[in-house]
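Here it is: the structure, laid out below.
Yeah, one chain of the complex is gone here, protein chain that is, but the others are all in their spots.
Lettered A, B and C in written order, each chain numbered from 1.
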Amino acid sequence: MAVKTVLEAIREGMDEEMARDPSVFLIGEDVGNRGGVFLATDGLYKKYGELRVIDSPLAESCIVGVAIGAAVNGMRPIAEIQFADFIAPAMNQIIEEAARFCYRTAGDFNLPMVIRAPWGGGVHGALYHSQSIEATFAHIPGLKVVAPGTPADAKGLLKAAIRDPDPVLYLEHKRTYRLVKGEVPDGDRVVPIGKADVKREGKDLSLIAYGLMLTYCLEVAEKLAAEGVSAEVLDLRTIKPIDQAAIVATARKTGKVLVVHEDNRFAGIAAEVMAIIMENAFDSLDAPVMRFTGPDVPAMPFNHILEEAFMPSVEKILVKAKELAAS
Amino acid sequence: MAVKTVLEAIREGMDEEMARDPSVFLIGEDVGNRGGVFLATDGLYKKYGELRVIDSPLAESCIVGVAIGAAVNGMRPIAEIQFADFIAPAMNQIIEEAARFCYRTAGDFNLPMVIRAPWGGGVHGALYHSQSIEATFAHIPGLKVVAPGTPADAKGLLKAAIRDPDPVLYLEHKRTYRLVKGEVPDGDRVVPIGKADVKREGKDLSLIAYGLMLTYCLEVAEKLAAEGVSAEVLDLRTIKPIDQAAIVATARKTGKVLVVHEDNRFAGIAAEVMAIIMENAFDSLDAPVMRFTGPDVPAMPFNHILEEAFMPSVEKILVKAKELAAS
Amino acid sequence: MALKTTEVEAKGGRSRHRSLGLSDEQALRIYEVMRLARAVDERMWLINRQGRAPFVISCQGQEGAQVGTAAALRPGYDWVAPYYRDAGVILWFGMTARDQMLSFFARREDPNSAGRQMPGHFGSRRLHIVTGGSPVATQLLHAAGVALASKQRKEDAVTAVYFGEGSASQGDTHEAMNFAGIHKLAVVFVCENNGYAISVPQSHQMAIQNVADRAAGYGFPGVVVDGNDVLACYEVTRQAVERARRGDGPTLIEVKTYRFTAHSSDDDDKRYRKAEEVASWRQKDPIHRYATYLRDAGTLTDPVEEEITERVTRQVDEATEYAEQAPDPTPDDLTTFVYKEEPQA
Partner (left out) sequence: MALKTTEVEAKGGRSRHRSLGLSDEQALRIYEVMRLARAVDERMWLINRQGRAPFVISCQGQEGAQVGTAAALRPGYDWVAPYYRDAGVILWFGMTARDQMLSFFARREDPNSAGRQMPGHFGSRRLHIVTGGSPVATQLLHAAGVALASKQRKEDAVTAVYFGEGSASQGDTHEAMNFAGIHKLAVVFVCENNGYAISVPQSHQMAIQNVADRAAGYGFPGVVVDGNDVLACYEVTRQAVERARRGDGPTLIEVKTYRFTAHSSDDDDKRYRKAEEVASWRQKDPIHRYATYLRDAGTLTDPVEEEITERVTRQVDEATEYAEQAPDPTPDDLTTFVYKEEPQA
C-alpha cells in the first residue's frame, strides 16, 4: 500500500493490464513517444512497442472506430481522447455504433473497449480544455460511464473497465491528476462498475458528487463538522449504470441531499439523481433536494476570474450546504 | 384559418420564409428534386432554384459546418438532417462550434441558423429511424431546442426559429407529420421560442409533454375526464430554454405531475422537469412527480411487438396517470 | 463505363474463368449465389407489395459487384463489413435465404439482430460478417480496426469493406482509408458506385469521375471495374486480396454498377431517375451477362440452368414459408442485451 497520485494510478493500471493481457492495447493522439500530453502513457511505448501503443492520426472518429473494429476481432483497445472536449467528432462511432453493437445483434457482438477522456476544469484550459461530458454520454443506453475521484478508485475502476465486455467511457479529471493523492492497495484490486461508495459517514445531510467535486465535498464535510453538522459524502464513482440503491439509502438516512457537479446544470446528472430521489425517497425528505452545478454557459472561460466564477469551489458548496442544513 | 397536417405546416413555413427573405436557404440530403424523403421540401427546389435548395453530399458534418459558414456570411440556412438518428456525425459542428460561436466571441459572431431533424418512433423505423435526441442537445448551452406537437405550433415555431439570431434545433416528430391535423392561422404568425402552452386546463393533475406525446396526453386527459379526473396538459413546445414558470405554475396548481417523453429515461428531459419542480414547487406537491418515458434501451427495435413494447401509448400513460390521481 | 472489362474479356475469352483459376464448379457457384440473391430480393418486393412485410432494400443490379468481389475472399477466415445492399456478399459468406427471410419478417430467430434491425443490417460473429447499423460509412473504420487486430496478432486474414459512392462523402471514409494506408492494413475497400445516393446524382456528390482516384491520396492503388462483369470484379479483387495478404496494404476498388429498384420500398425513384436510364442499365444486367458468358463457355447447359433455377426457387419458397411462420420476439425481449454483462448494481 503506497501513496500515489491519480495520474500514477492510471498509468499503473494500464501497465498492469497490458502486462497481464496481450490483447490490451492503446491508441490515441501522442500516446506513443510523447507518453500522452499528460504523460498518462509515459513509458508504455518503449515497454510494449508500436503495435500495442499506437499514435493515431489526428482524428477521433478514427480512434474510436478503429478501436471498435479491433474489439470485434479479439482485442481489448484502450482508446484515448486527448481532451474530453474533443470527443464530439467520435460521437457517431460512440453513441450510434459502440453503444448499440450488443443490442442490435442481441448479444452476438460485444465490444470490450475503454475510451479514456481527461475532463473537467480548473486548469486554465478555457472553453475547450475544461468540459464535462458525463451527462451527454450517460443518457445513451449501452454505454457505461465511470468517473473516479481517488487514486485507488482510478486504478480499480480502470481495471474493471478494461476487463468489462462492454464499452466503458472512463473519465479522468485533469485537476485531480496531480492534486489528489491517496493510498493505492497493492496487487490486482478491481473496483466494480456500478457501485457508489460512501466516502464519509454522516447523519444530518448528504453530499453526492464524483470526480474533482468529491475532493471538494470531503473538505466541505470537514468544515461542516467543525460547525457541528454531520455530512455524509457519497461518491458515485460510476455514473451509468448509476447506483440507485446507494443514492436512495443516503437520502433516506439524512433526509437532506445536495448534489454537486461541474457539468452544466440543465438535464445534468444532478437532475437524474433528484428524479431518482423524488421517485424513491420522497417521503423521507426533510427538504427539497438541492443541486450545485456549473452554470448553463459553454464551459469555462480562459480568464482566471471568469474561470473561478464558473467552477464550483469548497466555499461556494459550503454556502449551499449550510443553506440546506438550516432548511 | 385552414386545417393542415404538421408536414404541410412545416413546408408552408419554409416556403413563406424563403419568399420573405432571400437570405433563407435550404441544405440537406435529397432536399432538392426528391423534395426530401418525407416531402417536407417538395416543390421548393423548382420554386427557388439550386442556389437556395441545395442537395448536399451524404455528410452531416458538412451540412451543418457549411450552414455555420453561410450564417457567418449573412445567410440564414435551414440545414436538414434526414433523420435525427443521423445527426451524430455533425455533433462536433453543432455542440462545439454552432453552440459556442456567440459565447466565445462575446457576441461578435452569432449564427442565425436552423437545424431541422425528423425524430421519434412509432414508424417501423427500427433503431436508427426512431430516436429522440432532445436531451442530448438541450444539455448543451448555446443551443435552442424546440419540439412542436401541433400544425399551428410547427409553423409558428419554425418561423421563430428561422428569424432567431441563434442556432435552433427544430425537432419535427415523424409520426405527427400526417397523423396530427389542426387549424393553422393564416398569415404571418410567429410562436415565440421559450414559451410553453397549456393545451388543456385542469385541476387534479398535470401532464407535461411535447411532440407526439402531446397528442397522446390530450387523449389521456379526455379519458380521465370521462372518469371524473380533471387533467391539465402542458405542452412544453420549447425544450431549451425551458419555460420554468409554466412548469412551476401547473405543478403548484394541481400538486400532481406526470412528465411524459419517448426519449430514454436516464438524464432525460423528465428528470430536469422533476428537478425544477423539486426546487420550486416542493411544498405544493401532493405526491412525488412521476415520469413515463421510453426505457433505457437503444431506441425502438424493428419488430412491431418490440416497437410497441418500447413506445409510450395512450393506454400505458393512462395507467400511470390513474396511479398518480389515486396517490 | 465498360472500362477494365474489355481488356479482361480480351484475354481469357471463352474460358476466361479458367484462366482466372476458377473451376467450372466455382464459376457456377458464383452464378448460383447471384441468382439466389436476386431471387430472394424479388420475393421480398412481392411480399412487401402485398403488405405482408413493411420494408425492403435491394441488391438488384449489384449482384455482380457483390459476389464477384466476395468470391475472392476466404469465408469464415477473412472478414467482411458489408452495407445494406450486400445480399450477394453475405450469401457468399454463408448466410442463407432463410436467414434473410427471418430478418425480412423481423423474427426472433433472425441471426442478424433477432428482429431488432431492419432487413439489410447484416451481422454474424460466426461467419465473420461485422454487424452494420444504419449510419453509413462507419463500417470503414470498423474494417480498419478488424485488420489492425489481424496485424497485431500477425495473422494474414483480409478484411473487405463495402460501401456506396454516397458514403464516400463521409469523413469516416477518409479517416479509414488514411489509417489503413499508414499501417498498410490488409483491407480491401469496395465502393459500389451506382451513381446515386438515394436521389442525389454523383455530380452533386463529388467533382470527379472515379472515387478510385482518391486512393492515391492515401498511398495505395485504386482501380475501377465494371460491376456488370462479375469475372472482372473477381479478378481485381483477387489481386487486391493477394496484395493485402502479402502485407503490402489496402486497395480501393470502385465498382461501377446500378440499382435496378428504388432506393428502398419507401422511395419513389421516378422523382429523380428517367425510366430510360433504368431500362438501359437493365440491358446490362450482370446476371444475364454472366449467364451468356457461361453458356458460350459451355459451362452452363440447359439442364444445369434448370437445376439451379429449381434449387434457388425451392430455397426461396422454403425460406419464406419458414420465416413467415416463425415466432416473433416477445415484449420481454425488449430489454435484453443492452449490455453483454449487466452490472450487478
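What we mean here is this: a residue touches a chain if its C-beta (ideal position, glycine included) is under 8 Å from a C-beta of that chain, and two chains touch if they have at least 3 such contacts.
Predicted model only: the values in this text are computed from it and were never measured.
Looking at A:33, A:313 or A:327, the residue that reaches the missing chain in the full complex is A:33. Shown as candidates are B:11, B:34 or B:144; the residue that touches the absent chain is B:144.
Taking the complete complex into account, C:214 is the one of C:214, C:263 or C:284 that touches the chain left out. Which of A:114, A:127, A:161 or A:196 touches the hidden chain is settled by the complete complex: it is A:127. Interface residues of chain B facing the missing partner chain: 25, 51-52, 56-57, 59, 61-62, 64-75, 77, 89, 92-93, 96-97, 100-110, 141-142, 144, 164-166, 192-195, 238, 241-245. Residues 29-30, 32-35, 37, 55-59, 61-62, 85-86, 88-89, 124, 126-129, 295-298, 301-306, 308-310 are the ones on chain A that touch the missing chain. In the full complex, the hidden chain is touched by chain C at residues 169-175, 178, 181-182, 184, 203-208, 213-214, 216-220, 249.
Here is the rule we use: only the chains that are shown with their structure count from here on.
Computed from the mean C-alpha positions, the centre of chain B lies at a distance of 37 Å from the centre of chain C. Separation between the centroids of chain A and chain B, computed from CA atoms only, is 30 Å. Chain A and chain C, compared by their mean Cα positions, are separated by 41 Å. Looking at chain A, residues 89, 92, 96, 100, 103-104, 141-142, 242 sit in touch with two or more other chains. Residue positions 113, 116-117, 121, 133, 135, 171-172, 333, 338 of chain C are each in touch with at least two other chains.
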